[in-house]
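Right after this comes chain A.
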Amino acid sequence: MNVERLVAMVNDIAAFFASEPDADAAAEQVAYHLQKFWEPRMRSEIQRCLEQGGVGLSPLARRGVERL
Partner candidate 1 sequence: MTAAEAPKPISQAQKDEILAIVACHKDQPGPLIEILHDVQRSLGYVPAEAVPLIAGALNLSRAEVHGVVSFYHHFRSAPHGRRVLRLCRAEACQSMNGRALERHAMKRLGIGFGETTVDREITLEAVYCLGLCACSPAAMIDEEVHGRVTPERLDELLKRAGAGVRP
Partner candidate 2 sequence: MTVTVWISRDAGALALGAEATAQKLLAAAQAAGTAIRLRRNGSRGLYWLEPLLEVECAAGRIAYGPVTAKDVPGLIDKGLLRGEAHPLRLGPIEAHPWFASQQRLTFARVGRIDPLDLDDYIAQGGFRGLRRALEIGSAATVNEVLESGLRGRGGAAFPTGIKWQTVLKQPAGQRYITCNADEGDSGTFSDRMLMEGDPFSVIEGMIIAGVAVGATRGYIYLRVEYPHAYQVMNAAISAARKAAYLGTDVCGSKHAFDIELRLGAGAYICGEETSMLESLEGRRGEIRVRPPLPAEKGLFGAPTVVNNVVTLATVPVVLAQGAAAYRDFGQAKSRGTLPLQLAGNVLRGGLIERAFGLTVRELLYDYGGGSASGRPIRAVQIGGPLGAYLPESQFDTPLEYEALSAIGAMLGHGGVVAFDDTVDMLEMAKYAMEFCAIESCGKCTPCRIGSVRGAEALGKIARGINPEGNCSLVEELCDTMLQASLCGLGGMAPYPVLSAMKHFKEDFAKRTAAS
Partner candidate 3 sequence: MYSIDHKDLGTPAPASTGTVTLDIDGSTVTVPAGTSVMRAVALAGGHIPKLCATDSLKAFGSCRVCLVEIEGRKGFPASCTTEVAAGMKVRTQSPRIQKLRRGVVELYVSDHPLDCDTCPANGHCELQDAAAELGVEGSRYANGGASQRGVKQDASNPYFVFNPDLCIVCSRCVRACDETQGTLALTIEGRGFSSRVSASQHQPFLESECVSCGACVEACPTAALTEKLPLMLGAPTKAVSTTCGYCGVGCSLKAEVKEETVVRMVPNRAGTANKGHACVKGRFAFGYATHADRVRRPMIRKRITDPWREVSWEEAISYTASEFKRIQQKYGPNSVGGITSSRCTNEETFLVQKLVRAALGTNNVDTCARVCHSATGYGLKHTLGESAGTQAFTSVMKADVVMLIGANPTDGHPVFASQLKRRLRQGATLIVIDPRVIDLVRTPHIEAAAHLQLRPGTNVAVINALAHVVVTEGLANDAYAEERCEGDTYRKWKAFVSDARNSPEAMEAISGVPAALVRKAARMYAAGPNSAIYYGLGVTEHSQGTTMVMGIANIAMATGNLGREGVGVSPLRGQNNVQGACDMGSFPHEFSGYRHVSDAATRSLFEGAWNATLASEPGLRIPNMFEAALDGSFRALYIQGEDFVHSDPNTNHVVAALSAMECVVVQDLFLIETARYAHVFLPGSSFLEKDGTFTNAERRISRVRKVMEPLAGLADWEVTMQLAQALGYPMHYSHPSEIMDEIARLTPTFHGVTYEKLERLGSIQWPCNDAAPDGTPTMHVGAFVRGKGKFYLTEYIATSERSTSRFPLLLTTGRVLYQYNVGTQTRRTANLAWQEEDRLDIHPDDAEDRGIADGDWVGVTSRTGDMVMRAVVSRRMTPGVVYTTFHFPESGVNLVTTENSDWATNCPEYKVTAVEVVRVGQPEAWQARIRAERGAQRSPALPTACSHRDEC
């Protein structure tokens, strides 16, 4: 999987939920979305990316992925 593309995608998702004033809730919603709509190998890929430092992930995206 193209990690850069996945990072861009999760950043897009996080950007949507960023309007949620409650930061925890926002991260939860990011994680929930990934859980519901991302195929497992995409999720593991993004998790691996996070483990390797999560280059390019926006702060909320990072917090979302952390919750997977």
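As a working rule, a contact is a pair of C-beta atoms (placed from the backbone, for glycine too) under 8 Å apart; a residue touches a chain by one contact, two chains touch by 3 or more; residues count from 1.
A word on the picks: all candidates are chains of the complex that A comes from, given by their letters.
Note that this is a predicted model, so its numbers are computed, not measured.
Student: Please find, within this complex, the candidate from 1, 2 or 3 that touches chain A.
Tutor: By the stated definition of touch, the match is candidate 3.
Student: Enumerate the contact residues on chain A facing candidate 3 in the complex.
Tutor: So the residues of chain A in touch with candidate 3 come to 1-2, 5, 8-9, 12-13, 15-16, 18-21, 33, 36-42.
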